[in-house]
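Note that one protein chain of the assembly has been removed; the remaining protein chains are unaltered in position.
Up next is chain A:
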């Protein structure tokens, strides 16, 4: 077993055995789609489409991003708090391996989240329509989005030293971001300056990406903007996260 596989296995088992976080990771976005979908899903938007078609991609993006941020930030904080990070620090494993193993698990969880979400949202009660090509095109958005929010989670985990701290910081980041980048309702009716402002929020690009391709309305070319945006954010946040990485709480 390589160090990478061992760490990924450790993360995976820890995730699988934590029933509470398992529930929140997978069920939380579904609760959203349940409430909003049943209430407004069948209505039509001013643009002529149905609400579910614009709501589902946004809620999915937020659910996956949120899951990545919280999962990574909690693990990193716990590992530093109970000295597991110190144990890793005393072994010859390079930091990129440690991070890559965590990323692999977050990616896997995110993909399962997305699959589950789409499966539920396409049930006749909610009536989301997706195309096979759309799902395929969503993959790059999903991977880049998870990478970006994985890096955000690392940043949060670097600074927060308590579970409360992680929850406070991550919520303060993710909830306003969800509203301001149009996860729960389209930005089309927002003032122009707010639409402009949303371009500095990574979630906006993930929303955009899913929104464009998931239902099969746009082709691959439409992903250029969202994917570039996500990539830029991923690079920025990952650089910051590695720069501010701390092996132990003090010094």
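Note that in this section contacts are C-beta pairs under 8 Å (C-beta built on N, C-alpha and C of every residue); 3 or more make two chains touch, one makes a residue touch a chain; residues count from 1.
Note that in this section contacts and distances are computed from a predicted model.
Colleague: Given that one chain of this complex has been left out, which of "Alkylation response protein AidB-like acyl-CoA dehydrogenase", "ABC-type xenobiotic transporter", "Bifunctional protein PyrR" or "Cytochrome c-type biogenesis protein" is its protein name according to UniProt?
Modeller: The chain we cannot see is, by its UniProt record, "ABC-type xenobiotic transporter".
Colleague: For the chain left out of this view, which of A:10, A:34, A:111 or A:135 touches it?
Modeller: The missing chain is touched by A:10.
Colleague: Which of these, A:187, A:227 or A:241, touches the one chain of the complex that we don't see?
Modeller: A:187
Colleague: Just to verify: which one of A:100, A:125 or A:168 makes contact with the chain not shown?
Modeller: A:168
Colleague: Give me the chain A residues in contact with the hidden chain, please.
Modeller: Output for chain A: 1-3, 5-7, 9-10, 13-14, 17-18, 78, 82-84, 86-94, 164-165, 168, 175-176, 179-180, 182, 184-185, 187, 189-191, 193-194, 247-248, 250-251.
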